[in-house]
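The other protein chains are all here in position, but one chain of the complex has been omitted.
Labels run A and B following the written order; every chain starts at residue 1.
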Amino acid sequence: MKHVLKNRNLGLIVGIVVMLIAAWFLTPQFYGMSTFASMIRNNCVYAFLAVAEMLVIMSGAIDLSGPSVLAFTACATTLLYRNIPGIPMSVLILLAILMGVFCGVLSGLVTFYFDVQPMIATLGTSYIIRGITYFMTGKGQQMLPNYYTEEFKRIATGKILGLYNIIWVTILILILAGIFLNYRQQARRMLAIGSNKESAQVAGINVRLTGLKGYMIAGGICGLAGIMYAANYSMCLYSSAEGFEMTAIATCILGGAAITGGEARISGNILAILLMTIITVFISMLPGLSIWADAIQGIIIIAAVLLNIFMAKSSERNELKERGQRM
Amino acid sequence: MKKRVLSMLMVMALGAGMLAGCGKSGGNTDNSGKAPGSDNDKNVYAIVDKNTTEWCMKDVHGFTGFCEEVGYSYKDGTVAETSVSAQVQAIDELITEGVAGIAINANGDTGFEQILKKAQEAGIKTCSYDARLAPDQRVTHINQTTNEDAGKYMLRLGVLAALRCEYDENDPDMTATLKKALEEYTGPEIQLGIISAGVDAPVQNAWLVYMEEELAEDMYKGKVNPQMDIKYGNDDVTESGNQASAFLAEDKVDVIICISGAAPQACVSAFEGSDTDIKVTGCGLPSWVVDGMPSADEDYWSKFIPHILLWDLNYMGATAAAVLEAAVEDGFDGSVGSKLTIPAFDRYEERTLEVTECDDGGTEVVIGAPVVFTHENVEEWAKIL
Partner (left out) sequence: MIAGKKMLTKKQKAGRFLIRWEMLLMYLLIVLNLVLLIMRPDLYLKPGTLASMIQSGLNICPMVLGMSLIMMMGDVDVSCTANMVVCAYATGKLMEGGIPPAIAVPAGLAACIVLGAVNGFLVAYMGMPAVITTIATSLLYRGMVRVALGTNVLRVFPDFYSTVMWEEAAGIPVCMILYLLMAAVFVVILHKSRYGRALYMIGNNATTAEYSGMNVRKIKMITFMIMGFMSGLASIFYIGRLGGGAQSATGNGEEMTVIAITALGGVSAAGGSGGIYGPVIATFIMAVLKYSLSLLGMDDNGRKIFIGIILIVAVIVTSTERGIIDDLKENMRKKRQARYKN
């Protein structure tokens, strides 16, 4: 029993269970199979952004430019696809990821090499990237559904084994992220610079390069998210995904990533994504509740961070206690 | 040393960029135009729309296209942010530039008092279109159609769709068709769903008021549920998609009336692959509808969207220009009963519109009733709108 209580994800699991029970009573239509499918399909975008955000936050920085990278790659791949007929999907996906990485390099350079505060740096880069997207799409024209053929859309909406492709890709990314976090040295380095920049520097880690790499990977994921977004909705615009970065950050915090860096759990992140998705759909199903959406999101974030801090402090206390007992 | 050189370079690049930017956009003909062979003394008419999305730019293109053809000088001051303060800033700049008239599609119904007072003191004429300004702040208001018509038409289209009736061109406001169809209808109570824009969107909320008024009419009693299920999509595709999925899952409504621009596509996208009975209608740009049907298939029309309506945004922009010109040159004052002649241009003929009373105490010019698009005429209209 103690083991269960100690599980850091307990709060999230409880939250999910509570929401599901509430949905059972208040909005039973929640449980339609098609609901699940579309609900998950629509919210995969948030999952990508949350994973990308997690990588940056654990390095001690923050990234407000994820959605702008998404919009950029979505529009860019659409335009490429239109103008170069016959371009294979695999090439497009690769290009999307590369474009995302490139944008990530920009943010990473400004944050880690020019020592600009990450919030301001990524704010600036997001303006710039959105601006480029605006001009690239001919002064803000929308990418229309008939630009996309079945081939393109199948990247996201095709089905393998009954699940949409986009859901498979999301699962793939989550698994890869989990492996990366737990087994790769690069990830450990990122956690190190997140928890204490100076110590990491002294320990011989190239803080700048590691931070840059974090942004690059995050950018790549956002780039992939972009082409998925375009394929899923069959439309995109320079202002797509505006405001999603806040939800992504909130999801990461909920999932246990410390905002100052140095901590991240993929299991927490996955549960947080689930919880946020359920909350979003739940709110949209209850009539008259949409007006509370923002306020609720604010409360959730505050509660999550407080819980985060509380648990960190209490686990410290517990560890000290245990050490004391052992002596 | 490196940092210092770098920072110096940056400052110089900044300066150069500024000058380059100024030079480039000084020659930018996209947002301002001079009639051929004119000089600086010519009156310049400006337009400030809600934002720079494609939907709103239709009005602006109407305005600028008309000006170019008829020979007025124009300037487009549309703002990127959908906010009142951005528009106030834009108007301030236009006043400084000394334009003769400004047409405004207001982002909010308050906040313009001071800036328009300043404009009036400078002798600039202002008019509003689509979303109106206060009565004493405008010469007149141009309404593509009254909010009443818009709301009631959309509601009727919704009921028509639920009843699986065809839109009859000979009965444009649908009352006769509906009356007959409702009398014959014996099925369960029809439930209407709505996807609106933001919770505080003034235009949509005005439409909703008229929809409720329409639903109170006798012919709907007992056949259509007067309580509509309203969900808010915030004019965003993903949000609207979520709301559409919610409707799909609940499966309680018979038809979804989309009163937000982003909604129709979101619905079709969400419905794809399911074999639901829910119909989709409401307002939408015909060009989007044509392009937006993922494979231009007849199927989507019969499956999901039987018909959809809109009003002529292009013509609205043109009328705004005409109003400004009339106010500045001919002393048009927008009083009730005065007439406005819009010369022929593009594929429109000359029209004379009469100024009527508006329900906020001011005056307005109504262009006409909404246009309903069915799969018969949508292709034609898609070329313009």
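Operating definition for what follows: a residue touches a chain if its C-beta (ideal position, glycine included) is under 8 Å from a C-beta of that chain, and two chains touch if they have at least 3 such contacts.
In this text, all values refer to a predicted model and were calculated from it rather than measured experimentally.
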| item | value |
| --- | --- |
| Identified contact with the non-displayed chain, of A:L12, A:M39, A:I62 or A:A96 | A:I62 |
| Contact footprint on subunit A, counting only the chain that is left out | 62, 110, 114-117, 119-121, 123-128, 130-132, 134, 139-140, 246, 249-250, 253, 259-260, 291-299, 301-302, 305-306, 309 |
| Residues of subunit B in contact with the chain not shown | 1, 3-4, 6-7, 10-11, 13-15, 17-19, 21-22, 25-28, 30-32, 52, 76-81, 83-86, 88-90, 92-93, 95-98, 108-115, 117-118, 199-202, 205 |
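Simple rule for what comes next: only the chains that are shown with their structure count from here on.
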| item | value |
| --- | --- |
| Chain centre separation (subunit A, subunit B; CA means) in Å | 34 |
| Interfacial residue positions of subunit A with respect to subunit B in the complex | 29-30, 32, 34-35, 38-39, 42, 45, 139-142, 144-146, 148, 150, 153, 157, 233-235, 237, 239-242, 280-281, 284-285, 287, 290-291 |
| Partner subunit A, residues of subunit B touching it in the complex | 30, 52-54, 57, 199, 229-232, 236-238, 241-243, 245-246, 248-252, 265-266, 269-270, 272-274, 288, 291-296 |
